[in-house]
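Mind looking over this structure? Questions follow.
Note that one protein chain is taken out, while the other chains of the complex remain in position.
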Amino acid sequence: MGACVAWGLARQGLRVCVLDEGDIALRASRANFALVWVQGKGLGLPAYTAWTKSAAEAWPCLASELLSDTGVDVGLDQPGGFTLCLSDRELQVNVDMMMRLHNQPNTVIYPYEVLDHTQTRARLPAIGPEVSGSIYCPLDGHVNSLRLFRALHAAMKARSVDYRADHVVTAIEPRAGGFALKGAWGEVRAPRVVLAAGLGNARLAPMVGLEAPMKPSRGQIIVTEKAAPFLRYPVVTVRQTDEGGIMIGDSEEANASSLRIDHSISSVMADRAIRMFPLLGDLNVVRTWTAFRVMTPDGSPVYEQSETCPGAYVAMAHSGVTLAPQHAFSLADYIATGTIPKEAAVFSTRRFRVPASV
Amino acid sequence: MFRRLSDRASGEITFTFDGRPITASAGDSVAAALLAAGVRACRTTPVSGSPRGPYCMMGVCFECLVRIDGVDNRQGCLVIVQEGMRVESQRGSAALMAEPAQ
């Protein structure tokens, strides 16, 4: 998120400094599932569906801009994606959810298909007999998130962003004409400050009259050794990276206290992955990890300028990969001009203060 | 590349490597049996396809990966060779050959 916004601002000719933590930090950018994903998002806030859909549509543009700035191919692949269901009940619940999404007032409509076992198998030959059906959405895809991370760093460098690692910010003080950001390392001043510190926003936002509401959300991911390509399309819980490894995820628990791996959760995820694709059973697991999501109370992003300290912005989203083009292009525009785009105005924290009306 | 001391040969075990019959000594690890049979490279890497062979013989380097009885990426230095075992070179990434269950 931070790197996207910083690069986006630098593209507009602003002088940008990024203050980052060190080698070991709670980074969503190092712990994500790398999907560019539309299906299923925006229940309760249709604007999020539209925001996500236009993000997916802008991804090819982001990928090519990054390629031309850095020479790094982020491996964008948008062949469409599947939600695989292991029982008729699962399929029904997912189908109902997609219908509810599309029945919301003022929502954008996007194509999707509900497929039975045989139809699913025609596109995903490796599925097991327990797969009762699936939902396919042609807008979905994935990237190589490690290369995205590297590309964004290279892109910041290419645009002369002043990137400073090991610069934990401990205080932000509003000053005439701007802000002073302080830490053990010293101080920098800037007329504008963007808080894109993920979980760290909870600590930083109040310093500039902003809120960063989040609920605890912990996810767990399993990664296997490299395997020969077997999966043409990403599945929401199983994807094969372009290097060959299989990623299996992702769980969600209301836990914000411990990054201890829960082997029981790994077991459920592994079991389901094998039932979806029996040939995965003999692959070696090389890594598991847990991470905290940057999860707002309703799961949709928060972008907001401070009313009491104009020039200070907060930006948070748990779908940092999917929304990357929005952050690099639209959100950077917003911050550069101070004018929030109409389609993003709804993403302020005001929505948490009014009784739910949608 | 390696030869066996005459006082250390014990019961003979026969297995195959890429279809070729090889005689090993009971208790040999797969990697040791391959070294004794003059096999230097037992796999190619998934990244560049370059050849590799056993390096550490103690389970830490993962260079002696082979396919054993159809299962890819087994550590040859940690598996004891068994009569009739089918050992094959590991070619790049793990293959996903198994047919999905019907």
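Here are some notes:
Letters A and B mark the chains in the order given here, with residues in each chain numbered from 1 onward.
Please note the rule applied: a residue touches a chain if its C-beta (ideal position, glycine included) is under 8 Å from a C-beta of that chain, and two chains touch if they have at least 3 such contacts.
As a working rule, contacts and distances are computed from a predicted model.
One chain of this complex is left out of the view, and of "ABC-2 type transport system permease protein", "NADPH-dependent 2,4-dienoyl-CoA reductase, sulfur reductase", "Transketolase" or "Carboxylate--amine ligase", the protein name its UniProt record gives is "NADPH-dependent 2,4-dienoyl-CoA reductase, sulfur reductase".
Of the chains on view, those touched by the hidden chain across the whole complex are A, B. The omitted chain makes contact with just one of the residues A:101, A:222 or A:346: A:222. Contact between chain B and the absent chain runs through residues 1-5, 7-9, 25, 27-29, 32-33, 35-36, 40-41, 45, 47-48, 50-63, 65, 73, 77-78, 80. Within the entire complex, the positions of chain A that touch the omitted partner chain are 22-24, 29-30, 89-90, 93, 146, 149-150, 153-154, 156-157, 163, 165-166, 220, 222, 224-225, 243, 248, 251-253, 260-274, 280-289.
Note that in this section only the chains that are shown with their structure count from here on.
Look at where the CA atoms of chain A average out and do the same for chain B: the two points lie 42 Å apart.
Every residue of chain A that touches chain B in the complex is listed here, in rising order: 125-129, 225-228, 230, 244, 277-284. Chain contact summary for the complex, chain B toward chain A: residues 46, 71-73, 92-102.
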